[in-house]
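For this depiction, one protein chain was excluded, whereas all remaining protein chains were kept in their positions.
What follows is chain A.
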């Protein structure tokens, strides 16, 4: 629970405004510099090509001043064998145990490094950086098994321990850890790269202390937190109405072991300066690996960032506004599972948690709506032994439809998570035994709307070596919803085409499915929901999208009521008629379009049956 007392950084600050602005912009640049250092020196494609890593700079009390994920430094220190007083200049703490940092990293492949920063013998702050390692051991390559029920199956865990002691690198510790992974060289190099990232922040903080003095720097950190808090109070008062309570519910399909759907339930309301966010009513934790240990601070960060990005994108976000949000996370629920629940595939729940937050705010804030997204960060691991006898292990993140946004269409096949990028097909073909036969937009899969939801993508792989695939996706049973008259998007699909001509539909989460040379995987992701009445969409845009192959002619007519002339242009008269016809046939649109979902019991049975049948086939 957060402290309801006013934080100690609130008040007058003896630092002139310009110095404050300079320190703030330097810290902001530093956070990006940390990323660049890690991206360029790490060797795993998931870090170097996809930018999966997260920096922060905190004050001496461990509050994040600059970064994007919120800080759990207190918890990490509590769970470590040492006290704050035992920290020394040059120490770097490492941990990848979600339960030892209250979910600051939420699955075992994420390695977090934390460096206390000293100046003239005094602790002035911390820098921290975490990144997704290729493998940390456990039962499947990539350490994200689908079929696991405890975290012990998800690889080697480091509790918070010192990887560097007063600048001395503990190579035996790192070797012990790396020894337990399938790709020890990757682990070593990537962890060193993360440490280099935290070092970059230390250097910059030292320079700021040299330039402005230690006291001024510390005071400036307080002032930056205070400034953000004040800005957030303004945002809350302007955009979050007081009095009414708003709720939203949505589902993650399943846990990969036949259990689902998994309900998330959020209630938001405001009293005075405080916004209450309550997850009571969310389902209990599940046996499989989709449980998401949601860090309370992190969720406050997400909430604040949403308001900032929606209404004042220039405001710095940091831990300054933590006391303004009061969060309830029921113990033992899927968003607060108890040790030793498995956590490897927390991405569907993490993504859905964002969807639910967006939806609840869409209900609460007049004139601001966002639809539902493709629902996770789908990922694929292909591992085996190539024709020359070398082991290989490929990990890739895929993307889908970005929801329609206030004032604009969703993006086709883009990432809801910032700064991620696809791995080039030419890189995959050069380094792994496969070909990429297709990487394309799935026409009509984004929800129709005045603003169209982004389409999902299809990627077709032909495997050239014997091996096994493990992947996770979601939104195969439930639909990314549309909002304000916008339509729901289409679901994801996976198909395996064997060389013998057989075809198999696969569930969205599978582990170690054997593949042979020549087998093809068709991996299709979900679209994003639409926003606003599709019959209000500009017909010329619809016609253009038909010409581009992004919308089919039949969808133009059936969803948008746009009839095309022979030259591909809009037939104005026929369009007016068609729209009139569609309007008269339809019911008053609901605020949210969840798609043709069966009732909960049917859905539950369908999900269980799909898994049973899959297991039967692969016994």
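Methods note: a contact is a pair of C-beta atoms (placed from the backbone, for glycine too) under 8 Å apart; a residue touches a chain by one contact, two chains touch by 3 or more; residues count from 1.
Here is the rule we go by: contacts and distances are computed from a predicted model.
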**Asked** Looking at UniProt, which of "N-methylhydantoinase A 2", "Cobalamin import ATP-binding protein BtuD", "Signal recognition particle receptor FtsY" or "Exosome complex component Rrp41" names the chain that isn't shown?
**Response** "N-methylhydantoinase A 2"
**Request:** Based on the whole complex, identify which of A:218, A:364, A:457 or A:607 touches the chain you can't see.
**Result:** A:457
**Request:** Check the options A:11, A:340, A:406 or A:569 and report the residue that touches the missing chain.
**Result:** A:406
**Complete:** Out of A:306, A:392 or A:594, only one touches the absent chain, namely A:306
**Asked** Where the complex has a chain not shown, which of A:425, A:468 or A:582 is the residue touching it?
**Response** A:425
**Prompt:** At which residues does chain A meet the chain that is not included here?
**Reply:** 17-18, 20-22, 24-26, 29, 33, 36-37, 39-45, 48-49, 68, 185-186, 188-189, 192-193, 195-196, 199-200, 211, 227-228, 230-231, 234, 302, 305-306, 309-310, 312-317, 370, 399, 402, 405-406, 411-422, 424-427, 429-430, 435-441, 457, 460, 547-550
